[in-house]
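Removed: one protein chain of the complex. Kept in place: all other protein chains.
Entry: chain A
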Amino acid sequence: MAMNTVMCLLTDAEGTPLGSAMYIPHNAGHLQLINLVNTFLNNEEKLSYSFYVSDEELLVSVGTYMERNSVSVENVLKIVYRQQAVFRIRPVYRCSQTISDVHEGEILCVSFSPDGKQLASGSGDKTVRLWDLNTETPMFTCKGHKEHVLAVAWSPDAKCLVSGDRDGKVCCWDPSKGELLGNALSGHKKWICGIAWEPAHLSYPSRRFVTCGKDGDARIWDFTLKRTLIVLSGHTRAVTCVKWGGDGTIYTGSQDSTIRMWEITQQGQGILKHILRDHAGWVNSLSLSTEYVLRTGAFDHTRQVTCSDEEMKKIALERYIKAKGKVDSPERLVSGSDDFTIILWEPSVSLQPKQKMVTTARVTGHQQLVNHVYFSPNGQWIASASFDKSVKLWDGVTGKFITAFRGHANCVYQISWSPDSRMLLSCSKDSTLKVWDIGTKKLKHDLPGHKDEVWAVDWSPDGEKVASGGLDKDLKLWKG
């Protein structure tokens, strides 16, 4: 009985082939291919992979695929394999708790701590509230701001919480007691748009963070000294977003449509490294391919117990390198802008955009401004939320368009990924949240319940809970 074979070449996401082209039997399906890849890579544990042929997922056996798409048997079939996360997160589908009447103002930002134990929310009633996730009730109310709290950020070691308000003041909190440490730090002259911490693998315990504001400056502060270390000025208009990269570069995106890369020298000076100019409108949002890992530091979904500082720093470094891909592959940056486009950059390689996800092909690009872009935790996908009511999915390495998720009835504001990168969550002006499945590229769950626009959403790093808040002043916790 002659077994029909197909000539295949397995390559990884970046194009490097795994072994040479080989003959694979016709009826080789998903499992057999996984076994093959694991053997070739000499993996100790069997890791899960998903396979793609010309950007479409391979769900059936190789032979059936060839027949269906009438691919000639004489050509070598290129199969790209991508590692999937070993763990699976349960999809979120029900609201476990609606906490109303606690926040007296609209909820402007929510953030889970990197170890997934605490939740902080900033609101228009000038307070930051810390919540107990086990009982789903408020734990501390942190008063100290005199204006709406616009941004809230946890340090990667989960020991410090920083919040910025509409006045330009920054407050540092002790999350275990909910107390204000020191006074409200002033420095920015107008409201604060974003906060980012120095990655855990560069400094543990975390000390420095950078804030960016409407006044066009980014300031680097020291948490323990409670003062500004460096002021990075240069942008001519408001700085809308700031990210601290894993190699120490700080990226700031601004309304003057440029992105600037800054570096901190040995002497403690902040110098401008490069300016990335390619957008034609305000840069609304930046995302790094390693962003999720930098945010969670040494913690992962298993909620490990803390060990010594040195060990945590090492773990954080390992996770960072794994997330980057190969050791020398550069960090990728994606920026979403008011000119309806998204641009993928590799800033350490070149100053020219690697790929422009643009509206000239109006079918694939966004038709309205892009409000939020976010890399998936494994760096393989980019999701973008736009005011044209759609969420679009792009390939994280090449920047090619994969699919659009339509379903929202009004502007989509923010997105959040599940830690295993299999699900995407989006919140919108139409007061619903929607969970999208990346594998099937469809809507998984609709989460209605908010009475008005939803402005902030976050998925906890251990994948258990989702928190959302918005105009109706209710904080909702959702569970799987």
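Just so we're on the same page, a residue touches a chain if its C-beta (ideal position, glycine included) is under 8 Å from a C-beta of that chain, and two chains touch if they have at least 3 such contacts; residues count from 1.
Going forward, contacts and distances are computed from a predicted model.
Novice: Which of the following names does UniProt give to the chain that is not shown: "glutathione transferase", "Ribosome biogenesis protein NSA2 homolog", "Large ribosomal subunit protein bL20m" or "Proteasome subunit beta"?
Specialist: UniProt protein name of the non-displayed chain: "Ribosome biogenesis protein NSA2 homolog".
Novice: Tell me which residue among A:194, A:347 or A:463 touches the hidden chain in the full complex.
Specialist: Touching the chain that is not displayed is residue A:194.
Novice: May I ask which residue of A:26, A:159 or A:451 touches the chain that does not appear here?
Specialist: Residue touching the chain left out of view: A:451.
Novice: In the full complex, which of A:81, A:394, A:413 or A:436 touches the chain missing from this view?
Specialist: Looking across A:81, A:394, A:413 or A:436, the contact with the absent chain belongs to A:413.
Novice: In the complete complex, the non-displayed chain touches which residues of chain A?
Specialist: 105-106, 108-109, 123-126, 146-148, 150-151, 166, 191-194, 214, 238, 240, 255, 284-285, 371-372, 389, 409-410, 413, 429-432, 446-449, 451-453, 455-456, 471-472
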